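Beneath this line is the structure, given in C-alpha cells, with notes to follow.
Removed: one protein chain of the complex. Kept in place: all other protein chains.
Right, subunit A next:
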C-alpha cells in the first residue's frame, strides 16, 4: 500500500510539473469561459464569445466606461463640426498591431467599412455617411449627409458587433467571409497555433501595447495586461468546471449556474461577482407572421400573462441576481421608462384569449433544452400559456436546431414556429436604435418579424436626435407604441455571475467580461 502511495505521489508530482511546464516562469490566468470560441471573426458573427475574444485582441476607437459614458479609447482627440456633419478623429501615437506595424487611419477606415456592412448601427451610420477618409496616418474624417445623434454610441458600442480596429489587409476581407487572422492591436495576442476549438484558446500579453493614462473604467481607460498568459479552457460540463475551480485548476468560472452558488458560499478560497454590469434580458419572442401570434389581441394576452418575478424565480431565487424590470429597455439604461407597463393579470389574459377568437392553433415553442435560463423560461411560458387557454406544443431541441428552425416563416402546420425564448445581453437592449427586440421593420427585423411603421418612424427620429431629453421622450413614445403592438415581451432581467479564486484581483466591472487589469497574487 505504501509503495502504491509512493508511485501515485511520484506520478502526481511529475504530472503536476508536466502540466505546469509552459507556465513555469509565467503568470497564467486560467478561465473557464461561458462558451466555446468557435470562430474568430467578430464582424461576421454576433456570437458573444467571439465578441469577448475581440476585446482580448483588438482595440476600439471609443469605449463604454463603468458609468455608461462613451470615452475615447484609441483616440488622442476627436472633434465634431458645429453643424454636426464632420467628425475628425486623431489616433493616439505609438499604436501598433501585434505584428509591429503601426495602426494607421487607413486601417480604421477599412475596419469601419467592413463593420458597417454587418452591424445594425454600423449600417445606419454608413447610410448617412458622405465620406470616410484617412487624411494622414493618424487622422480620420467622417463626413455625414445629415447630423446623426448616435455616432459615438455606434463607434463605442460595447456588444455585438463591436467596431474593432484590425489591419486594413484583413479588414478588406468581404464582410460575408470569415477572417482567419486574429492580428489586432489589443492588450493580448492570440496564440493561434495553440487554439484547440472546443477546448482551449491561449492569449499572451502584448508587450507593445500602450495603455491609456486614465485609470481603467469599464471597457474604457487604461487596459493593462497584468498576466503573461490567459488561457480560456472550455469545460462544457458545469459540475466539472466547479470541481476544477475548487481544486484550483482554473481561476475564473464564467456563468456559474445559480443552483451552484450555495455550494460556493462559505468557501474562503472562492468569491463570486457579477459577470458584467448590464445583465441580460430574457425575451419572449413571438412569430408575428403566423397564427396565433399574428393576432395582436393574443399578443396582448401574453402581455398580461407575463409575471417577470415568477419567470425569474423559476431560474434563480436570489433576488440580487434578477430584476423585475417593467420596460423594454434595461433598467440601467438612460432610456428606461415604465410608461404603459401593466401588472400581470392571468384573469385578464384568459379573457383576452377568449375575446381574440383564438381557434386552437397550437403554439409551437422552439424549446432549447441545453441552455439554462432559456430552458427554464420556456418551461414556465409553456405552462402559463396552457393556463390562459392556449394549446401549446413544445418542441425540444438543441440550440443549433432552434436557430435553424426559427428562420422559417411557414405556418406551424408546415414546420413553422410560434415562440422561442432567448437571452440577449443587456448591451443589445439599451436604446431604441440598437434594440434587438424592438426593431419592427418587417422582413428586416429579428426573427418573429414584427412590422410597425410607427415604431420605425420613431426609431428613425431617435437616431437623428442629438438632444438627450428629446431622445428620452422618443424612447418613451416607442415604448408606448410597443406595448400596444407587442413586438415581443421582456420576461425578466437576469444577472450572470462569475466565480473566481481569492487570489484573482482587479477584475474590471464592465459591460462584458474582459481580462485586462486582472492580476494573480
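General observations
Methods note: a contact is a pair of C-beta atoms (placed from the backbone, for glycine too) under 8 Å apart; a residue touches a chain by one contact, two chains touch by 3 or more; residues count from 1.
Keep in mind that, in the parts below, contacts and distances are computed from a predicted model.
When the unshown chain is looked up in UniProt, the name that turns up among "Ion-translocating oxidoreductase complex subunit G", "tRNA modification GTPase MnmE", "Protein NrdI" or "ABC transporter permease" is "ABC transporter permease".
Although one chain is not drawn, the whole complex shows that of A:55, A:164, A:304 or A:446 it is A:446 that touches it. In the complete complex, the residue from A:120, A:258 or A:373 that touches the missing chain is A:120.
Remark: the omitted chain is touched by one listed residue; of A:111, A:124 or A:160 this is A:160. Only one residue from A:319, A:404 or A:506 touches the chain missing from this view: A:404. Of the listed positions A:236, A:262, A:296 or A:319, the one in contact with the omitted chain in the full complex is A:236. Counting over the whole complex, subunit A has residues 8-9, 11-12, 14-19, 21-22, 36, 38-40, 44-47, 50, 118, 120, 160-161, 174-178, 180, 195-200, 233-237, 239-240, 243-244, 246-247, 249, 397-401, 403-405, 407, 422, 424, 428, 436, 443-447 touching the chain that is not drawn.
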